[in-house]
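My questions will all concern the structure given below.
Showing chain A:
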Amino acid sequence: MSGLGIWNYLIIIFLMMTGLYMVISSSNLVKKLIGLNVFQTSVFFMYISFGYITGGAGPLFNENVELYSNPLPHVLILTAIVVGVATTAVGLALAIRIKESFGTIEEDDLHKMDSSL
Partner candidate 1 sequence: MKHMTGLLFFLALLWWVLSGYTKPLLISLGIVSVLFVAFVAHRMDVVDEESHPLHLSLKLIRYWLYLLGQIVISNVKMVLIILSPRPDINPRIITVRTAQRSELGKVVLGNSVTLTPGTVTLQVEGDMIEVHALNDDSAKDVEQGTFDQRVPASIEEKS
Partner candidate 2 sequence: MLEQLIDIFLLAFLAIISIAIVRIRNVFTAVMLFGIYSLVSASLFMILDAADVAFTEAAVGAGISTILMLATLSLVGRDREKPLVKKKISFLPLVIVLVTGATLVYGIVDLPPFGAADNPVHTHVAPRYIFQSMSEIDVPNLVTAVLASYRGFDTLGEVVVIFTAGIGVLLLIGGRRRKEENADE
Partner candidate 3 sequence: MDILQILSAVLLGLGAILGVVGAIGILRFPDFYTRMHASGITDTLCTGFFIGGLMLQFGMTLASVKLLLIFMFMLFTCPTATHALAKAARHGKLKPWTRADADAGLSNEGRVS
């Protein structure tokens, strides 16, 4: 395992954990969604790092290239990004509804308002 690989994976885990921390600990719903997105991108990095080959070219066909990076993770992540934004939009819409119904998007206040939550 080269040093670069460890650095890549360490940062990926770090980002994943910051995302998780944001989702758990911040009380603002929009910020929770940002945390969710950070978590999501860390997974994207992980996939793309797995697909990378040192010295390989990007997966665009070219006669004089022998070694390509793996196109499969790229395909999975490409669609995942768009789907991620679509689901984020649903989450934001939910936040707007919550604001309109309860008057706040802070989780603590919501808990205080409705003890059954």
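In the analysis below, contacts are C-beta pairs under 8 Å (C-beta built on N, C-alpha and C of every residue); 3 or more make two chains touch, one makes a residue touch a chain; residues count from 1.
Basis for inclusion: all candidates are chains of the complex that A comes from, given by their letters.
Model, not experiment: these values are computed from the prediction.
The contact partner of chain A in this complex, picked from the candidates 1, 2 or 3, is 2.
Residues 1-2, 4-11, 13-22, 24-28, 30-31, 33-34, 37-38, 41, 44-45, 48-54, 56-62, 67-75, 77-79, 81-83, 85-90, 92-97, 99-100, 104-106, 108-109, 112 of chain A touch candidate 2 in their complex.
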